[in-house]
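Apart from one protein chain that is not included, each protein chain of the complex appears where it belongs.
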Amino acid sequence: MKKESSYWVFMVHRVSGIALAAFLPLHFWVLGNALQLDSFLAWTEQPLVKLGEWAIVLALAAHLGGGLRVLALEFLPWRDWQKGLAAAAAALALAVGLALALAL
Amino acid sequence: MKVSVWKGGAEGRFRQFEVPRQASQTVLDVVTYIQRSLDPTLAYRYACRVGMCGSCAMTVNGVPRWTCRTHVDRVLDKDSLSIGPLKNLPVIRDLVTDMREFFDKWARAQGQFKGNRSKRDDFQAVKPASAERMQVDAAIECIGCGVCYSACDVVAWNPDYLGPAALNRAWTLIRDERDRNAVARLRAVAGDAGCHSCHTHMSCTERCPKQLSPTAGIAGLKREVAKSILRGEF
Partner (left out) sequence: MLWIAQRASAAVLALCVAVHLATVIYAVQGGLSAAEILARTRGNAAGFAFYSLFVLAVTVHAPIGLRSVLIEWLGWRGRSRDLFLLIFAAALAWMGMRAAVGVFA
């Protein structure tokens, strides 16, 4: 069945949420081992890890974008332009992803 | 053109028919032609055939639509068409679904008006331009055709989910200043089976043949439930 943009925004929102929920325990664990941080950081220089990092940040930005869209739909007075929020959420995510890619 | 039509119940298969093209032909015309000329055992529903009753809703090329208002030109995929029963509902036979659960959920969502005036009381004056009434008017035209219910992914994922139509109707009653059943209704529509499971896919809003937006009504219900909880009414 043909799916419209709102469906994809939701799917990205959900999948990125799952990815973040899986990633966070690892993130917390690493930070909690602050004293061994340098050896870990050396490991993160590998390109695959860098790609993973970028993907996680993109997931965070995508989840934030999708979440802002949900908050707008649920709390702001209903208007037709809200259907376009899917695009806005995607744009936000891409902007952040790009910013990080340039910084890395 | 080649038309695949679902034959059977929950188990079955798509049967292919060759149907002549006409100018200005609707999908309902196609189904009627098949039943009258090619396969008299084909079961399907329709009534008004002019887009007022919603009885003819079916899945056309994967999308739920009113077949009497769907021109073949608009949906023909190369030279073929696929017609099936509405999704998310049990199939009785061929293109006919059992809509009891759809209407049961309507009732479970407290989708009935409960006022407190009798014929001996004066009318309650409702201003048509009031913000509340305009919200009701935007959602009141639902004729219970089931297209939104069939389009909804959450209905597919969660069998208890009341669905966009039932929740939309509950919204119109919550916003109706004459109704006296607000707290019970909010309790009925809250929770995993109710408005809180809507994930704003907006398939309902996209597909509604009357251009209603259950997503808007459901968002409103979420707000009203929250307000009610914070007021201590739950």
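When the chains are written out, they are named A and B in that same order, and each has its own residue count from 1.
The rule is short, and it goes like this: a residue touches a chain if its C-beta (ideal position, glycine included) is under 8 Å from a C-beta of that chain, and two chains touch if they have at least 3 such contacts.
Computed from a prediction, not measured in an experiment: that's the story for all the values here.
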Given B:S4, B:Q25 or B:N158, the residue that touches the chain left out of view is B:N158
Using the touch definition up top, pick the residue from B:V5, B:C56 or B:V225 that touches the left-out chain.
B:V225
When the complex is taken as a whole, what residues of chain B touch the one chain not shown?
154, 157-158, 190, 192, 196-197, 199, 222, 225-226, 229-230
Interface with the unshown chain - residue positions in chain A
14, 17-18, 20-21, 24-25, 27-35, 37-38, 41, 44, 57, 60-61, 64, 67-68, 70-71, 74-75, 96, 99-100, 103-104
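We adopt the following convention: only the chains that are shown with their structure count from here on.
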Going by the contact rule at the top, pick out the chain B residues touching chain A in the complex.
62-63, 151, 153, 199-203, 205-206, 213, 215-216, 219-220, 222-223
Of chain A, residues touching chain B in the complex:
1-4, 6-7, 10, 14, 69-70, 73-75, 78, 83
